[in-house]
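First, the structure itself, so that you have it in front of you.
One chain of protein is taken out of this complex; the other chains stay put.
This part shows chain A:
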Amino acid sequence: ILSYPRHPVLKKRDDFEDVLEERRRSSDLRYALRCYTPTLYKGLVPCKVSVLKSIVLQSDHLQCVIKQVSSESGDSTECVAEEASLILDEMAHRMQLSTVRFFVFTLSKAFKRLFRSVCVNEEGIQRLQQAVQEHPVVLLPSHRSYMDFLMMSYLLYMFDLPLPVIAAGMDFMSMKFIGEMLRMSGAFFIRRSFGGDKLYWAVFSEYVKTMLRKGYAPIEFFLEGTRSRTCKSLTPKTGLLNIVMEPFFKGELFDVSLVPVSISYERVLEESLYARELLGVPKPKESTSGLLKARRVLSEDYGSMHVYFGHPVSVRSLAEGKIKRSQYNLLPRYIPQKPSVDTHEFLNDAAFRLVRIQEENMVLKPWVLIATLLLQNPDGMDLSSLTEQTDWLRHLALAFGAFLDWPDHEACSEVISCSLALHRRLLSVSAGHVQLSVTDAPQVETTPEEAVFQRAVVVLSCASYRNQILHVFLRPALLAVAMQSANSSRKDDIYNCFNFLRNMFSNEFILCPGDSVQDFEEACYLLMKRGVLQVLEHEIVMSASGQSTLAFLCSVLDPFLQGYQVVCRYLCEETNENLTEKEFIPAVRSFCFVSLSSDLQKNALAALLRLKAVRKVKV
């Protein structure tokens, strides 16, 4: 199910339908109050929120951990049980249909103002309707914006699907009123870090598993763990994935369906906020007043939004031949067990593949192509050459299997001018010349630092659009760079180089561990099909006409190569023996103001640590 089609280009995707259209025609109030009768899981054991809580607290698993913790800490079991109960109170959702209806009403209003359209693949919805009845479902949306989970619940309500319970970060709870509202619409809150806290982990995992086993509601969480500030998919986390798979591993459920959902925005609401964050301006704390201030966003045009519900992935089929379920036979199932090495590998692999499915189903807008080109031409481009090159790039992207939402009946120049208009904040157009630039910055005198900072914001904002298409070009681009740096046409040499780069960048991009050969072959295949390369038995030869494509692909990876070089240079030149991790990012930033994004710096450091080029010493 998760193996890719050998020819990614042939991937068939569903059609979209705009769900806002209907909303623009009829009353939102009546809509929010309409009769909601969701399709239900066939094995559903209906239970109230309060009953759910006592089931969790009484569970053998939690009772076992309470005893363990009590004997380790010396506190009485009652005391530990009380603590568990408090943790659960802090965590648990209190879903209420009335609150959901309130959200449906307000979100209908908001979405209509923000978006031109919200497009959903209805076939995906139908598949989900089927899946929901058969087995407990886990929804795995991509995470680019706060909007994601509001939109998910909104859509599920709209299509009479059971409303999900959503794993949300604790940060929301600081927004007092909103936090509670979210809780009442199905969010449950988990602390960002609780590494060694056994009790917390037990309460949390038992809570999620209980809901799953009872078929209480679909569980929704973000594989990436947090919003991606760069619009590039983040390396997935496996903790929650393990929790939702374990009831299958232990035979408590026949199967669990995982549904990857790809949510793509023509313009992300948090666009410039993210860029600033990446440049070291701390993320504004979530607060209700902050939210009210952010009302400003309501007045802007965010274009269209696409939500693609992927094919449900059966955990059972995924684990077939990879997980030996009988490994759980010799221990009572309520005793918590750390995942075995094999299980861990499986989880990791599954997580990567699911994120790749998310990536593949992300809808790309023409602007993504334009941003890619503008970033490669810092001095700007003539409109005519931009148009020409965008058209070229469009065909390349399509040949590589990109899910491009290009208006069919409009002229290329028309499409481009529309895109430029929507993103006018990031660029300037004068006399047929397009350039990335700060347009709405105050024209008062700025210090040189500030000017660089403003420019950096624009570049990073723009990069976040280019990043959306990276997964399409990534493998061929790695091959292009490998060919350039291998200085040989021998297949083995090129592969070694490819493998090195792939390894180097595996914190930066979604590259499934162990898929090296497959990725290499895919890259060869795509470039061969495009007439860029000839792949012989032992050699790879560039075709005469392939020069421009290879050059383009190389420059796609260029900013990343440069960034990693800067980090390496810094580490080589840095004389301070005791550099702490905290100091690292500001230090690199001041070392070279151009290697901007903290995301890249973190990834580079992680890669160097992984490759044992840098050593971490605990103090």
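As a convention for this text, a residue touches a chain if its C-beta (ideal position, glycine included) is under 8 Å from a C-beta of that chain, and two chains touch if they have at least 3 such contacts; residues count from 1.
Heads up, the rule we're going with is that contacts and distances are computed from a predicted model.
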Among "Alkylglycerone-phosphate synthase", "dolichyl-diphosphooligosaccharide--protein glycotransferase", "Serine palmitoyltransferase 1" or "Auxin-responsive protein", the UniProt name of the subunit that does not appear here: "Alkylglycerone-phosphate synthase"
Touch criterion as defined above, residue of A:N329, A:S384, A:S545 or A:Q565 at the omitted chain: A:N329
Option from A:G251, A:P407, A:P513 or A:P586 whose C-beta touches the chain left out: A:G251
Chain A residues touching the omitted chain (full complex): 251-252, 254, 324-326, 328-329, 332-333
